[in-house]
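Apart from one protein chain that is not included, each protein chain of the complex appears where it belongs.
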Amino acid sequence: MKTNANRLIWRRYRSLLLALLGLALLFAWMNTGLLNTNARLDRRYNPTAEEIRTDKDQADLRGHLAQTHESPETFVANRDSVFEPGAQGKFEVAIGQQGRSLGQDIGLVIVVSLMSGLALVVFGKYTHFLEWLRGSGLSNRKTAWTSLTLWLCTFNVAVLVNQVIMYFVLNQAIKPDLIHLSWQNVLAFGLLNQVFESVWFVLGMLLGTWLSRPIWALFYGFVFVLELNQFRLDGGPDFPGGLSVQTFYSPGQSTGLVILGGVIVLILSMWLYVFLSGRVAYAESPLTVFPQTDYLFIILLGGIATSSLMRNLSFYSWVGVGLVIVIWGLMLYQAYGSRIQRRLARQ
Amino acid sequence: MSLVVKSLATSIGKQQILTDISLTLAPGEIVGLIGRNGVGKTTLFKSILHQYLPSKGEISIDEVEVATDPSKYPEVFYLDDQNLYFAHESIRFAAQFASMVYPHFDVAGFWQLMAANHLVAGQQYRMLSRGLKAYVRVSLAVASGSPYVLLDEPFEGLDVIVREQILQLIVNEVAEHQRSFLLASHDLAELDGLSDRVYMLKAGRIVGTYDLESLRQHAQKLQLVFSNNQLPAIVAQGQVISHRGRVYEILFSDYNDAIDAALRAEQPILMEPMSLTLTDLFKMNLEDAQ
Partner (left out) sequence: MNNPAQGLAYYEALVLKIKEQILTGVYAADDKLPSVRELAVTENLNPNTVAKAYKQLEADGVVYVVPGKGSFVSAPQEETDHQVQKFAGRFKQLLIEAHIGGITKTQVLAWVAEEYEEADK
C-alpha cells in the first residue's frame, strides 16, 4: 500500500475546506444583499436623463443644471463619455460607475483570498501535520503538489459557487434596466475573479510557507494585505481605493490578455510553492524559513509599515499612527525578542 | 537489510549541529544513542526523517536511498513528542492517521494495548499524564509494524508501572518480530543491560561505538589500589575511568594473562574485577575530549 496523499490531506483539512465553502456561501449572501442596495444607490448618483427630469431625488442636480444651462441629455452624454471607449462596446456593465466592481467589495475579496491560502498552510504548520508528512512515505513534491491542488480546487469551487449565486441573484432580482448581464460580461468577470483570486490564494500559501512562526504569519499576512488595500484606521476601510482587481483594470478589449497574464502568474506561483515547500526545514527560525531571505522580509515589512505610517499621518489618523507603531513594536519583538531575553539572562 | 545512515551532516541556521554521522540499525537489535541533553539526538532523528534537511549524507532503508525513493519511509517509525501531529487531538485521531501511513498498522492490537491501561478512543491526548502519553506513543510504534523504530527518551520521567509496560512492549517486539529499536537517551543506567550496542554522540559527532557484550568479554574493568599509590607502567595499557583517593577504576579493553600477571606482580593491595557499565564508557569519553 502506498500512502494515499489525497486521502491523508483531505482528512486533515476536511473541516477547514468545508468552512471555506461555507464562507463562500456567506459572502454570496452578503454580497447579493449589498448589491441590491448598491445598485439602487448608484442609480441615484447615475441617473438617466429621464430620471433627472422627474425624480424627486434629483432636485439638486436639476437646480445645478438650470444654473449651468445644461440639459439633462447633454449632461448624461458627457458623463458617460468620460470612460474608456472600448469598454461599453463589448461589456455592457451598468452598475454604478464604469470600473466599479459588480458590487463585490473587491479589496475584501483579496483579503479573504490571501488569508485563506495563508491559513491553510499555517494550520498545517501549527498542527505539525506538514512536518509529520515528511516521514509518511510521500515525496516532498507529492505532498506539496497534492495540498496545492486540493486546496486550490476547493477554493475555486468556493469562488465559483459564490459568483454563480451572485450573478443568478442579480439576474433574477434586479431590474434589467439597472444591469445588463450579457454572457461575455459574466464570463469576463467570472474568469477575472477566478484567476486573480486564485493568484492571491497561492500568494497567501507562499507567504505562509515562507514565514516561520505560524500564528505570527497570520498576523503579518493580515497586516500586509490590509496595507495593500490602504486600510485607514479612523473611519471605514477604504477598500475600493486600494489595490483591487477592477480599480486598476476594467473589462475591455484586453481582458483576454489580462486573464492570460493572471494565469501565467498563477502557474509561476504554484511552481514556486511546490519548489519552496519541499526545501523547508521544520526547524526553529525566528523570521523566515530560509534565513538568507530574512532581510527581504524585514525590507518588505519596513516598507509596509512606513507607507502605512505616512498615509495615516496624512489623514491625521492618530489612532492609525499609534497602531502602526504598535505593529512595528510587535514585529521587532517577534524577530529579536528571544535574542534580547537570552542576552539579558546571561548578564 | 538495515537502516543505514552515512556521513550525515545537519545545520540549523548558521550552527552546524551534526557532523559526519554514520550509523546502522540491523533487524532484531536494541541500539542506544547516548549523549548529553542538547547534543543533537533529536536533531539526528528529525534529519533521518527529513523533517530537518541534512546538508550532507545519505540515508538508506533496506538498501534503498530515501532521497530517490521516499516511499520506504513508513518502515521507520518516529514521533517527535515535542511537535506531535495529534497533540491537540484524540487517541482515535492518532490511530486513524497512523493507519493511513503504516501499511501494516494493527488496529485491533492497538486498541487492545489502549484497553490495558483503560484508554478510550475519544480521550484527548493532551489531557493524559506523562506516562500514559509515552505509553500511547510506544503503542503506536508497536502497532505500526515498522521494522525500525526510533524512540526519543522513551523512559524519561515515567513511573515504574508504565515504564515496565513499555519495556515489555519493546522487548517483545525485538524477541518475537525481530524489529529493531534505536533508543536515544541520556539515562545510561536504563540502557545498560538493554542495548546490544551504543553510539555515543558528543558535540554533534559520533565519538564512539561500543558492542557492549563483546566488550565485556574481552575487556576487564578493575578496581585497583597500589601500596605506594603510584600507578605501574602496565596501567598505561588501560584507561583510567575514575579515581577516588587511592582507589582507581581502570579499564583494559584487551585483557589478557600477560596484563593480569603484570598487575599481580606489582602486588596491589586491592584488585577486584567489576562490571563494565555504560556509565564507565561515557565517563571515559568525556575525559577523552577534555
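Going in written order, the chains are labelled A and B, and every chain counts its residues from 1.
In this text, a contact is a pair of C-beta atoms (placed from the backbone, for glycine too) under 8 Å apart; a residue touches a chain by one contact, two chains touch by 3 or more.
Note that the structure is a prediction, hence the values are computed from the model and not measured.
Enquirer: In the complete complex, the chain left out here touches which of the visible ones?
Expert: The undisplayed chain, in the complete complex, is in contact with B.
Enquirer: Can you tell me which of B:K6, B:K56, B:R92 or B:R216 touches the chain that was removed from the display?
Expert: B:R216
Enquirer: Taking the entire complex into account, which one of B:M100, B:L119, B:V138 or B:L194 touches the absent chain?
Expert: Result: among the candidates, B:L194 touches the missing chain.
Enquirer: Please identify which residue in B:L128, B:L167 or B:V240 touches the non-displayed chain.
Expert: Considering all chains, including the one not shown, the answer is B:L167.
Enquirer: Name, in rising order, the residues on chain B that touch the hidden chain in the full complex.
Expert: 28-30, 164, 167-168, 171-172, 174-176, 190, 192-196, 212-214, 216-217, 220-222, 264, 272-276
Definition applied: only the chains that are shown with their structure count from here on.
Enquirer: Quick one: chain A and chain B, Cα centre-to-centre, how many Å?
Expert: About 51 Å separates the centre of chain A from that of chain B.
Enquirer: Give every residue of chain B touching chain A within the complex, in rising order.
Expert: 12-14, 46, 49-53, 70-74, 76, 78, 80, 83-85, 87-88, 96-97, 100-101, 103
Enquirer: Would you mind writing out the residues of chain A in touch with chain B in their complex?
Expert: Checking each residue of chain A against chain B gives 1-4, 7-8, 11-12, 127-129, 131-132, 134-140, 279, 281-285, 291.
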